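Below is a slice of the complex: some chains, not all, each in place.
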Amino acid sequence: MIVAFGEALLRLCPPGHQRVEQATTFEIEIGGAELNTAVGLVRLGREVSWVSRVPDSPLGQMVRQRVRSLGVDDSHIINGSGRQGLYYLEQGAAPRASSIIYDRADSAMARLKSTELDWPKIIPPHGWLHVTGITAAICPDSVRAAIAAAKAADARISFDLNYRSKLWSVEEAGRVLGEMIPFCDLLFASENDAKLLFGIQGSLSEIAERFQVKSIATMRRESQSLWRDRIHATGWHDGKTIQTEPIEVEVVDRIGTGDAFAAGVIHGAIDDEFERSLQTGTAMAALAHTIPGDLLLVTKDEVDAVMKGAGLRIRR
Amino acid sequence: MIVAFGEALLRLCPPGHQRVEQATTFEIEIGGAELNTAVGLVRLGREVSWVSRVPDSPLGQMVRQRVRSLGVDDSHIINGSGRQGLYYLEQGAAPRASSIIYDRADSAMARLKSTELDWPKIIPPHGWLHVTGITAAICPDSVRAAIAAAKAADARISFDLNYRSKLWSVEEAGRVLGEMIPFCDLLFASENDAKLLFGIQGSLSEIAERFQVKSIATMRRESQSLWRDRIHATGWHDGKTIQTEPIEVEVVDRIGTGDAFAAGVIHGAIDDEFERSLQTGTAMAALAHTIPGDLLLVTKDEVDAVMKGAGLRIRR
Amino acid sequence: MIVAFGEALLRLCPPGHQRVEQATTFEIEIGGAELNTAVGLVRLGREVSWVSRVPDSPLGQMVRQRVRSLGVDDSHIINGSGRQGLYYLEQGAAPRASSIIYDRADSAMARLKSTELDWPKIIPPHGWLHVTGITAAICPDSVRAAIAAAKAADARISFDLNYRSKLWSVEEAGRVLGEMIPFCDLLFASENDAKLLFGIQGSLSEIAERFQVKSIATMRRESQSLWRDRIHATGWHDGKTIQTEPIEVEVVDRIGTGDAFAAGVIHGAIDDEFERSLQTGTAMAALAHTIPGDLLLVTKDEVDAVMKGAGLRIRR
């Protein structure tokens, strides 16, 4: 059983490439970094429990239903006061970048007290805990408690830096995350975040050494445009740097693709197949670009097909 | 020039009679008690300035654009920090009542400081100030400042009780509103609010006497259902109680109908035609039931037609 | 073979009960008085040719496709210069009447020259010609030529007054229609039009006598509201006045219901069953109220079911 701990936001997006100011309808999606990864792992056949706190309202109900529908265990989601966090998304087109307006302050999750969740009961022995810097920003004490419980249960820990400047300062994030990373078995770190938070410019090995992390993975994109991309993965494991073949993608929805990558890598890492885990992650991320919404609605067969380079003929 | 002071919320509503939990899109409207009244007054030919504080974001921009498009003066809207308040609306059907989930805490308007607006400059001599209990709950000091400035400018004041239990307690509201009402020239008070806030059960005259208000108006509905209604107005003025003929309505959208009533009554009250003002208010409220969204998109001709009982044949 | 002669307009309607000024999309329908009747007759099993002139553009193409799809013969539709006439429709709700903004000047049909159509070839011997006052306003000479050809072919003629004040004055309409009606075998005349055009206030017999018309039919509604109605028919034939039982209707779309009535009556009149023709007309009109758009998409079975009072249980 994998435990993913984080918040789900309601995503409100004007149709097509409309701007928020001209919108008369919003399309609704549910997403959240750890939840996206949880869904991806379920699609790969894993059992995952998503731990969160949602408001006691139809919006919290909406989140819980979506989680349950996708086969993610909801038994450790707690209901409580506070609002449903949300974000507004404008889909861009070159040279106009996509943009996100967050409205997540004082959410049910932000009000989570570190005593509300009984971590030793939540994390099973020899399980896996996945968490990101977003949750660390919102509920640092709960993340510390979760990490401690994971260590006590001999569970492995994966951590995605995911620095969000709206949530905390670089200094604060660097300090808090710097304390958490040494407990990780698998770290997801973009070059940007590594540089911003820790001043690390160079190779992944530098991060590995600094924080004594066994495995590091990062997804890279060569954005020629917003509608097409080419992605590949770089990883560091057991002292070696590994690269995957790039995959060409046509972009339907960019949100959540890093989380899909994490799902693929964790899936492989559980079985201690690191090289294959990077390939799975790249394929997962590639597919995530082709699906509307944050959540990765693919089948294992489709992931395998991408990994084999199965081509683009209509499947009948 | 009429000055209306209040907040606009973003209204998110699932299409048709869908529940929020099953929605995949939200229809977007903009509304707010005083803004709704402002728009109604512009439709009747008045000049109105709507005073508010909106977030410095595409959402605040959306609000401002809507206000401007409808011919309401926006020169006293200020931009600032804080979020865009919003509410989720579920349209009901008998026996399921419609329901609203507010998400308005910590909005740009809620962060308004009483020193941010220069009321003596905003309210013109012999003008008119309109405000409701909602704004009084959110920014009581600013409302007090506005009332003081109105009095100083020899402007008349209309006030709509509009008690919202999510914003404040009955006790708090009764105390604050009880201090403000005596300054009003025209009070809008539902029976429910009068009873709840001031323990006044009986006729409007009792309120008038207690608070020394010259004119009181209230809209009443005989809700047999959510899709049809029959509305009429009762008013108290110069010691007399006045009733209007009821109007049958087919209900497209119930939100903002009380504010439309207020617009009609204020319009008449400005010209000191109280009986006609109630009739105009009833016609405005009736038409407001037939238009999607909070805002009253009617023409003066249509209001006149309803007041004359012009019938339902297609206008070609 | 029945020949219906008239114009089709593009109908642009904001969704739901939106006003045109707030619309961001229009729903598209095709309609026209004689075309609506033609479609109704095809549904009852008759062969009908609709004669018209449409613009040489994708919009004219759209009209022709719709006509063809519904099994109406299009072999006498001619293409030509001029624009596609259109109208904007706002669906009302009590007490706000529905309203229509016409934009039909200088249409392809309005440019029809009376020599463009070879009426003796179009109207078959012993056939039936149907036309309305709308076409008489737009192309009076062509209507005269059609009537002459019908008479020469021993075809019967039905005429629906359908006075439209935007197209011509009462005086002009009264004069032109007054000359045409005596050639009719079956006249559709609302009380309103009879009074307006000919000053006839009383019973249908007065019209019959004045213009020497054999049969007259009129649909009446007891509009308590825009969403519910009760309709019945009154007819005059062979010196007798006939009434049908009223039918309760829930109103989805009111446009074209009079044309559906005409279809039902003509259908019966062809077989010289006048009383039944009124019943069929009432049933057709009732069903037309329940279908979005101008065109009557029903089956003969459904018409029979309404005439038998078959009830409202779900048909599975």
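Here the chain labels run A, B and C in written order, and each chain numbers its own residues starting at 1.
Convention: a residue touches a chain if its C-beta (ideal position, glycine included) is under 8 Å from a C-beta of that chain, and two chains touch if they have at least 3 such contacts.
Bear in mind that the values here come from a model prediction, so they are computed numbers and not experimental data.
In this structure file the full complex is assembled from 6 copies of one chain, 3 of which are shown.
Note that in this section only the chains that are shown with their structure count from here on.
Shown here, the protein chains touch in a chain-like sequence that does not close on itself. Of all chains shown, B has the CA centroid lying nearest to the centroid of every protein CA atom. Rounded to the nearest 5, the angle that brings the Cα atoms of chain B onto chain C is 120°.
Annotation: 61 Å between the Cα-based centres of chain A and chain C. Centre-to-centre spacing of chain A and chain B amounts to 44 Å, using the average Cα coordinate of each chain.
Across the interface of their complex, chain B is touched by residues 12, 19-21, 23-28, 57-59, 61-62, 65, 83-84, 88, 90, 101, 103, 105-106 of chain A.
Across the complex, chain B meets chain C through its residues 227-228, 247-252, 283, 286-287, 289-293, 297-298, 302, 305-306, 310-316. Per the touch definition, chain C reaches chain B in the complex via residues 16-19, 21-22, 92-100, 102, 164-166, 223, 225-227, 254.
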